[in-house]
Structures are given as structure tokens and as C-alpha cells.
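A single protein chain has been removed from this complex, and every other one stays in its place.
Chain IDs A, B and C follow the sequence of writing; residue 1 opens each chain.
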Amino acid sequence: MIMIEMPNKAHAQALYEQIKNQTQTVPVFYNGATKVGLADEAGLVGVDLPVEAVVRHDVPGALQVSRIWQAEDTIIKTEHSQIGGSHFTLVAGPDSIESQQHVMKMAQAVKDAGGTILRGGSFKPRTNPYSFQGYGAAGLKAHRQAADAYELDMMTEIMDARDFDLIDQYTDIFQVGARNMQNFSLLKCLGEQKKPVGLKRGMSASIDDLLNAAEYIVAAGNPNVFLIERGIRTFDNQYTRNTLDVGAVPVLQKYSHLPVLVDPSHAAGVSEFVAPLARAGVAAGAQGLMIEIHDNPKAALVDGAQALTPAELEKLMQQVQAISAILEENES
Amino acid sequence: MIMIEMPNKAHAQALYEQIKNQTQTVPVFYNGATKVGLADEAGLVGVDLPVEAVVRHDVPGALQVSRIWQAEDTIIKTEHSQIGGSHFTLVAGPDSIESQQHVMKMAQAVKDAGGTILRGGSFKPRTNPYSFQGYGAAGLKAHRQAADAYELDMMTEIMDARDFDLIDQYTDIFQVGARNMQNFSLLKCLGEQKKPVGLKRGMSASIDDLLNAAEYIVAAGNPNVFLIERGIRTFDNQYTRNTLDVGAVPVLQKYSHLPVLVDPSHAAGVSEFVAPLARAGVAAGAQGLMIEIHDNPKAALVDGAQALTPAELEKLMQQVQAISAILEENES
Amino acid sequence: MIMIEMPNKAHAQALYEQIKNQTQTVPVFYNGATKVGLADEAGLVGVDLPVEAVVRHDVPGALQVSRIWQAEDTIIKTEHSQIGGSHFTLVAGPDSIESQQHVMKMAQAVKDAGGTILRGGSFKPRTNPYSFQGYGAAGLKAHRQAADAYELDMMTEIMDARDFDLIDQYTDIFQVGARNMQNFSLLKCLGEQKKPVGLKRGMSASIDDLLNAAEYIVAAGNPNVFLIERGIRTFDNQYTRNTLDVGAVPVLQKYSHLPVLVDPSHAAGVSEFVAPLARAGVAAGAQGLMIEIHDNPKAALVDGAQALTPAELEKLMQQVQAISAILEENES
Partner (left out) sequence: MIMIEMPNKAHAQALYEQIKNQTQTVPVFYNGATKVGLADEAGLVGVDLPVEAVVRHDVPGALQVSRIWQAEDTIIKTEHSQIGGSHFTLVAGPDSIESQQHVMKMAQAVKDAGGTILRGGSFKPRTNPYSFQGYGAAGLKAHRQAADAYELDMMTEIMDARDFDLIDQYTDIFQVGARNMQNFSLLKCLGEQKKPVGLKRGMSASIDDLLNAAEYIVAAGNPNVFLIERGIRTFDNQYTRNTLDVGAVPVLQKYSHLPVLVDPSHAAGVSEFVAPLARAGVAAGAQGLMIEIHDNPKAALVDGAQALTPAELEKLMQQVQAISAILEENES
């Protein structure tokens, strides 16, 4: 990957046009200011580069999501939320959409706790084929109504590009799950539209793998991507389901301009450890949380063990906002 | 998951019909002999079980791929190959289909080394979006011609259920890559047809995860699945790309009746370590190997560093066959 | 491991004496209240147990460090510090003792930041045999003087039981490093005296491994142990040296009464990520931090890249104290 920094915008734009016209096969990008990126040396063959005026960088593959390409934080705006920058975003909701009535109740809890995005699965990726796989279209519909009723954004998982048209009718934000982080067809499909995408880190995905996955979406045309750290798979999974890689938060924020959220629910796998992990994520600088809730965890259709009750969520949010305030103070 | 073993076939079949007629929602299976499996206790409500004549097991989720369900090895038969049981199968070919001429040459090398399946990618899962992604339909066509010319089965990767119709026109065997091992939509799609599926273990997939992924395909109706151990992600990746989990071979063979192959190429990531890993896999009992070759590794479009030359493959196959013979001897 | 809970203290004590008198080989323990623990069933042979009055538990091996054995938090008191319970402890200092003058300066920085324990290595465990291994006795002496000058406790690493007499002349608190966490001879040696021991988690030690290592010290007679989470080894070490397992903090606190500190310096390996990890650890409930500092990190003899400057430490401590206050508030 090569990035060329031109002395001014006009030069950059001209260079971009020149490369683009000349090559059919090498992807080339323009950042809207002074930078032009291209995937391969080959794109420069025959291009007239005013050498003295140029700074050339050899950069890692995930260029467009990097700070090198864009120094300032990406801030994603939806009807009810601002994700990234100094904003703090709470995404919460049930693991799966269970019923019209239930998701409505959960939506109220999210609203009460200060959340702006209602999450919930209608297409569930389950390890075992005989496990409950979600209510599909009926779930989406109920989810949408609850989001509307409480003026929240709707966020739900897509597992298959073939489901895009159906889910797109309902959702505001697409979620890509850990198991699909390198489902490149799905990433491209979500890159060809503009709704925000919450991209969860794969269980054994490196930082670079995650950034490259995000780059797939951005390279296909959709800059509205936020990253979600949800725990990685390590030797240590006796007491928690995964190991929350809290260090990934500042690392991702250093190298990328995309917003970084933490999902403490899947990292913990047990509700009593969700709050400490959530606080840790925010204290490390996460720009938001994604948390599973249930009013009666024992009766939840999926992953009840890790769900917070609405009351627990509210208490947690008070702590989290206080921690967030401390960090902001020190920034200024 | 519950498995019920009936005293004879007639009883088992009757029980299966009874449960099936009674429940709309609980998946229920019959193994063709004396065993009936069902996903949930709920399927037994109202069913008349002759208690004294019944053995009931609570089994892990991946029932149909387990030895509990089927004691004898699955043997998959294709036009040119038998995979599983005491058969040894060599799958080889270039990482990606590069040209008509090149894949033809590689096909000859596979044939010469005793291989029966020609592998090659026309849809390539690449970490970085700007990397070469395969030649698509043109690649498939060239791949098919080469397989036919040398009387080999064709095996190629599918990354997206939307590509099924296209790839299905050409291939004999579908490959599911490590990154898609839990792309459940894709697994279901491949379960709804009968061509064999080579399922690669995900980078951080446990044994149970892999068996559950295979169960997705079998539960959807396709029993022709073989498993491929290709190295897992550990802290130790400085000198090899992944850590070949050679112990997974006997473990999988103990708990499942599906054939188990080893892919030493992706485990090693460096050609000089491919042969030792291949030998290790066979010595551990693998029923086949899947190996990447290239006549000019430095010029390969993808992953040249890990490709064996045709001559290296041939030498390796001699060792491997000798090791295989030693194991067989001791079995008898 | 068996634990027997007696109806009252007198009965428990009597049972303890009875078992102790009867067995020469089975370790048996009394918690000073109503509980008696013994390592093996064999210890109960011939013992007269008033069955109706007894609650018997089969517990994991690490009994004495568990909450089952002791419900309330262990609080370790030294001349200048209280470690555990609701106390917050800052341990800081240079990675290695470099000179009299330098450690004096670092001691002042620790004091200024609110620390009560001055850490520093005079015997350094180095991966490579030719790396600087510490100044030994001379380092200990300088370390002691600096601790005294600023009224701090001294804490230093011991790597070999043969060094015990020497180090014991100087230090207030012994540190056991990650690489020696299962050096059982060393653990026993430190269990046979009463000075506090800071026990770092091994790089691939599970929670149970760590608790068992602590149990070695306690079983040998020294209850003054505190645990230090310092990052584990995972596949993800490109941008940070280790993965801070922040979830281990609440897990350890749930299952054990021992104090839990976090060492963000070795987890991060890079100074810019130390503060986020430190804040995360405290937000997860850690009862203290252990941090490496240096006034001129680039000139540090060991691990300069991960050292905070005194100014950075002071800023961090302000954030950390504020976070700590938030947690305390919510407890009450």
C-alpha cells in the first residue's frame, strides 16, 4: 500500500484523477484533502509525479481506516446517536428478540439507562445447529417497533448477504458478529451501502485482522464503521467465556480513527463480571459499550447467564458516566 | 441432545415416525438402524416410550457426526477418490488458479504424485481487501478442464452462498475455509445438496466447534463431510504461520466418524516445514493431506512461500506412503 | 481437598487436634474459627465425626486462599502500607536499581504520587543470559536507603531460595516474578517466613494455577500473600507485550480473599498504553497498582520503553484515585 501526500488539494485531486484514468486494476483512493492512496506500485507506472513536492509513505494494508489517512476521529451520526469522538454511546438490548412485548420492555430499560441504540438478534449465529436461531422477519418487525416507540436506533446482526434486503428494510445499524468478521462477501455487501456497521472482533483476530476487515467495508464505499472489542480466545476460559483484551482499545484508537466500543457481556459470559469489564473498557477509553440485558435472565432464550437486569444496567451506567467524566476532564 | 437406542430397527423407525409426527419444532433424526436422536426433551412430550427396552443417552450437540451415532467410519466416494476409512487421499494443487496453462501443469504434478483431487482457489479469502481475490468464473473453468484432462476430482473454495450456483456448475467438492467455518448460512447451503464438503478448522475453533460446524452440514441433509486440520492460532507464530494441532487428528477420529485430513501448507506457512508437518499428520493417523504446490513458488500469485514444488511433493508422497503402510500394518 | 465445618469453634479445634494427632502424612489445617481442612480422605480414617453436626465440602486444592475458607478480605499490614480490603496501594519504582542517586530520586517520585511501596530489581530475570542481571547486593543496599529516606516499604524480586538470607536483610516485601510463579521450592521458602509476598501471575498460568501457587506459600505458614495480574501470553502481542487479563481481577476477588493488584507496565510493554491499562485495572476493582517509572526512560537499563515518567505517574494517580472513589461510592 502506498500513500502519497501532495502539497495541496488541487495537486492531490489531479494526481488521483491521473492514476484512476490510467489503471483499470489497481484500487486508488482520495481522502478529500491532500492524500492519495493506491494498493500497488503498478498504479504509478507512467504517472508523472512532481518528485520534489511529494511525501511518499509505505503503509500497512488497512490504509483508509488508519490515522495516517485521516487524523481526526470518525464520528458516525444516526437519527438518535453520535458514535465516536468524545461521544459516549450505549448500545443495549436483549441477546435475541423474544417477543413484541419483551423487546418493548427492554427498549424502555435501554432508554432509561441513557442508551440510544437498541440491539437484539433475529438471526442468531449459534454454535450448534439445533439451538434456537432467532425469529427472523417477525423479530425484526418487533425490534423496529420497539426502537421507534422509544426513539432509539435499531441495531441487529446480519449473517448472510442474502438476508440484506430483508434486514435493510428494518434496521438502522448492521452488526457483524465475531464469527463473520472475515466473511469478506458480507463485508463487501455492507460496504456497498451507507448504514453504519458495528464490526465485532473475531475470537482470534489480531488488531491488523480487525482493521483489514474494517477496510473491506470502507474500501467498498461505506466509511461508517465502528469497532467492537468483545474478548478473545485464550487458554484462560474457566471463569470467563473469553478474555477481554482491554489493551486493544487504546491500541485501536492510536492506529485508527474509527470509534471503538467494548462488549463486556460476551467477554464475561457471566453477568457478575459484566460490570467490572464494562468499567474497565470505559476506563481504557472505549467510546461506548454494547451490553445484553434481560428482565428475567434465567428465562432468556439465548445467553441469559450474561445478561444484566435493567436495574443493574442503570447502576452500571452511573459508574460508567462518572468514569467517562474523569477521563474527559484529564483530556482538557 | 438426546439419543435413544431401541432394541431393533422396527422399533426405532416407529419411534422416529411418532416423534416426527408429533413435533413441528424439535429436530429429530434417525440413523437408519436402531438410533433416534432429537434436539430437545420437548420432542418427547406425549411420546409413548417402552421404558424397559430403551437406552437413553444425553449426548453433546454434534450428534450425527459422532461415533455414538455411527460407529463405523464415513467413507466418501467421488468419481476419482475414496475419502475416509483406511483410504489415503492426496488433495493438491496451486493456492489460486493462475491460468489455464498453469493449472494444467499443476494437475499433471498432482496426478504424478498419486493425488486424486485437484485443489485451487478462484474465490480467495484475503485478509486485505486490495489483495488479489481470484479469477472467479474464468478460474473455475480452467480448473475444471485441468481436472478433467487428468481424471482428478475438482475441489474449490466457496465463500458466499450467493456463489453456489456458479461454483456448483464446475466443482466436484466444495471447500469451506477456516475463516468461514462458522458462517452458518454457508454451512446450511452446503448441507442442502449432496456434493462432498471439505471443512477446514477455524483458527481458534475448538474440537467441539468444528464438530458442531460439521453437524450443521449433516443436519441439513448432506452426510459427505470431511474435516481438515490446518493449524490453530497460538502465541507461537514467529517461525511458522500457525501451530499444527496434530493431536486433533486422533481426537477427532475418536469422537467422530468423519474423515480427517491435514493441511500442512497453511500450518507451516513456509515450504521447508511443510514436509515434516505432513509426515507428522500422517503418522498421527490423518486419512489424507491437502497440500499447495507451485512449479515456481516465487512467482505464485498467492502464498508462494508455502508451496512445494512438484518434485518436493513427489518425494514427500513416497515418505508419506511408507509411513501410512507402517500404521496399517500395526492395525492388522 | 476436604473442608469440614463444625457447629462451633471448640468442636472444630478438637477435630483439628484429633486429625493432627492421628495422621503423620496428610496436611491438615484449622482456620481459627469453625473450619478444618485436610488434603485427603485418608486423614479421616479412624476419626470420630459427629455426623449430624457437620457440613462437609469437597473443595478445590487451593483451600486456604479461598473465600470458602475465609470469607473476609485479607488485609496485609506493613510499616507504611495496608494492602487489601478497601485500601488502595501504589507500588512503584524503577525496573532495576541503577544507582544510589537514581533510586533516591525515584523514591521521591513514588512518595509524591501517593505510593507507599518502592519497587526495584537488584536480581533481574532476563530472557537472555548476556543481558544486565541487576546489581545484586549493592542494589539492595541503595534500595533500602531510598525506601528509608522516604518512609516507604521496600519490595524486590527474589529468584532463588539461595538468595533468601541476603535479600531478607534488606527488603520488607518479596516479589515472585511471573517466570518463577511455579518455582515451588521458592514458594515454600517464602512460606516459611512472615514477610509479605507479592506473587505475579505466570504468563500462561490459569486462575487455578495462580491460586495454587499462593496456596504453597500459605500452606507453608505465611498468610501474607497478594496477587499481581501482569498480562498473559496470547496470540495478540504485536502492539502490546502481553494481554492484560482484566477479568481476572473480579474473578480472583470472588474466589479468593487475597488482595489483587495489577501491573500495567509489563502488560503494556509500551509506556503510552500503561495509563489506560492502569485505569482499566482499577475500574475492574484492583486493590492496587504496580508501576514502573523512570525519569529518563530512554536511558533506563531495563525495559525503559514501558516506564512512566514521575509526571505521568502523578497524573495517572489522580485519575485512578477518582475512579477508585466512584467504585467505593457505589459499594456503600
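Methods note: a contact is a pair of C-beta atoms (placed from the backbone, for glycine too) under 8 Å apart; a residue touches a chain by one contact, two chains touch by 3 or more.
Model, not experiment: these values are computed from the prediction.
Note that of A:Ser96, A:Ser206, A:Thr234 or A:Gln287, the residue touching the chain absent from this view is A:Thr234. Interface note: of C:Ile19, C:Met159, C:Ile228 or C:Leu244, the residue touching the hidden chain in the full complex is C:Met159. For the chain left out of this panel, the touching residue among C:Asn183, C:Thr240, C:Ser256 or C:Gln306 is C:Asn183.
Residues 204, 233-235, 237 are the ones on subunit A that touch the missing chain. On the side of subunit B, the interface with the absent chain consists of residues 204, 206-208, 232, 234-236, 238-240, 243-251, 254-255, 267-268, 272-273, 276-277, 279-285, 315, 318-319, 322-323, 326-327, 330, using the contact rule stated above.
On the side of subunit C, the interface with the absent chain consists of residues 1, 27, 39-40, 61-62, 125-131, 159-163, 179-180, 182-188, 202-204, 208-209, 212, 215-216, 219-220, 233, using the contact rule stated above.
The criterion applied here is as follows: only the chains that are shown with their structure count from here on.
The two sequence copies subunit A and subunit B touch through a face in which the numbers common to both exceed half of the numbers used overall.
When chain centres are taken as C-alpha averages, the shortest distance to the whole-protein C-alpha average belongs to A. When each chain is reduced to the average of its Cα atoms, B sits farthest from subunit C. Subunit B and subunit C, compared by their mean Cα positions, are separated by 48 Å. One finds 37 Å separating the Cα centroids of subunit A and subunit C.
Across the assembly, subunit A contributes 204, 208 as residues in contact with two or more other chains.
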